[in-house]
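Attaching a single structure in structure tokens format; questions to follow.
Of the protein chains in this complex, one is absent; all others appear in place.
On to subunit A.
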Amino acid sequence: MNAARKLATARRVLRQLAHDPRTIALMLVVPCVLLTLLKYVFDASPRTYDSAGAALLGIFPLITMFLVTSIATLRERTSGTLERLMSMPLGKADLLGGYALAFGAVAVVQAALATGLSVLLLGLDVTGSPWLLLVGALADAFLGTALGLFVSAFAASEFQAVQFMPAVLLPQLLLCGLFVPRGAMQPVLGGLSDVLPMSYAVDGMSQVVHHTGVTGLFVRDLAIVAGCALLALALGAATLRRRTA
């Protein structure tokens, strides 16, 4: 681990993004537009908007970061820059940490905009502190980054990488409790839901909707999300090889 190399990597990733303003705009604006849309879709039932809105505040950063990270690391693998970096004195943890830092910074901005818009302008009504929504969104963004890093190892092209999004994230979206409460699911589906990380991302956000202060369950959910992210990151690190055939 080397802080200077990790920071240099984060700065490099942000500089790459800076040359691509359209991607930045899409990352920041699209969640806001969707949340606004959601508000008017559920105009007649504000309670549904509150719970779905809070859940989506966690899900959007997860999806965005998953997509951006899987494509970015795939490019790193196919352009030969990964092989070059692996022949240089750069630790795998520095590379992954640099990515996590850079995309984490983008996630902060994205989550702040989406949360601010929802709470201040769209009237999202949460019992707990909106700051907790922000913390939850950040943990979910971290999970998205880690999952994206991991699956990019199994994609040989950008076509495949993009298809991993519906393959990996949509089943989680269906089972996370957004459409049907997790408790009301068939036992098999409920069990499946229990082992998928996005379920805890959504559970954590709903804790904030229904309770004041930091509940034990909120902390547990956040810890599970962060634990899954760390696991995916470790598995992702194992797919970075200094020597390849």
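Basically, a contact is a pair of C-beta atoms (placed from the backbone, for glycine too) under 8 Å apart; a residue touches a chain by one contact, two chains touch by 3 or more; residues count from 1.
Everything below uses one rule, namely that contacts and distances are computed from a predicted model.
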Choices "ABC transporter ATP-binding protein", "Glycosyltransferase family 2 protein", "Acyl carrier protein" or "Phenylacetate-CoA oxygenase subunit PaaC" - which one is the UniProt name of the chain not shown: "ABC transporter ATP-binding protein"
Contact residue for the chain not shown (choose from A:Ala54, A:Val68 or A:Leu85): A:Leu85
Positions on subunit A where the hidden chain makes contact: 4-5, 8-9, 11-12, 15-16, 19-20, 79-81, 83-90, 241-245
